[in-house]
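What follows is a single structure, and I will ask about it in a moment.
The complex appears here without one of its protein chains, the remainder shown in place.
Then we have chain A:
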Amino acid sequence: MALSADESVRLGELLTSRAEPVTQRWTETIARQLRGRLSQAELVRQVQELHRAMVDALSKGAVDLNAEEATELRAVLAEFSRGQARQGFSATETATGVFALKEALLSTLKADQSVETLRDYVAFSAFVDQMGLFTFETFVRTRESLIADQAEQLLELSTPVVKLWEGVVAVPLVGTLDSARAQVVMERLLQTLVDTGSPYAIIDITGVPAVDTQVAQHILKTVVAARLMGADCIISGIRPQIAQTIVALGIEFGDIATKASLADALRHVLRLTGVETSRRQSRREA
């Protein structure tokens, strides 16, 4: 709902003439809500900035938050909202920060009870609602982008390729192996095989809660790709319940070596590379 040109001017005048009490009351209302989670100085600065942007937009004749004249006001609101989202305030707290202006306006209007004043208040209030909703939307968008960033970071974090031994790298998989992660895992593993010149790779699935056909297919594809590059893959971390499920599903791993634990897999590789013979010797000596 847009303000009429007159209402816009009157709201601008009201905000200018009663700047002091309005901002003060506004700040108090927000402060009560946030209970000291934001420093007073910071809060005062934010409110004053919002106030200034509003006065500015209204003086230019903005009748609607989407109007050209209100571009800067929108920017200030968006900045306010993003700040709140980053600092962990809730959506309600953020939007109420803007809605608090209504209470501040009401308190300055109280003395005058004419019908015009009421009408003005309703119009102002609609404008503030628009601002509140805009803040809310920006807040949600900010949160969504934060979540998307975190998901990406998690993807990076959760797929390390570690060197276990000379010529042996391992990928400990933890959590859900969806297509996106499977892709990252495969790329990382193949790159590490090239970088380290390792002939053996162990894919450990101890941390994968359920191995369904999709997960199995991703693993099989990774193994085949590694083989094409001349590396041998061993799958480890097959727990009893996973083994039974794989059998019931009918998935076949063919001639791919599988082991119950990462230790077994490493021992298997070391035996293949002849490292274990030295260990047997040392045992005999002892």
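Throughout what follows, a residue touches a chain if its C-beta (ideal position, glycine included) is under 8 Å from a C-beta of that chain, and two chains touch if they have at least 3 such contacts; residues count from 1.
Note that in this section contacts and distances are computed from a predicted model.
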item	value
From "ATP synthase subunit alpha", "Hydantoinase/oxoprolinase family protein", "ABC transporter substrate-binding protein" or "Anti-sigma regulatory factor", the hidden chain's UniProt protein name	"Anti-sigma regulatory factor"
Contact partner of the left-out chain, one of A:S4, A:Q153, A:T176 or A:Q191	A:T176
Omitted-chain contact residue, chosen from A:L106, A:L154, A:A210 or A:A263	A:A210
Of A:L65, A:L173 or A:I242, the one touching the omitted chain in the full complex	A:I242
Residues of chain A in contact with the chain not shown	176, 178-179, 209-214, 216-217, 240-242, 244-245, 248-251
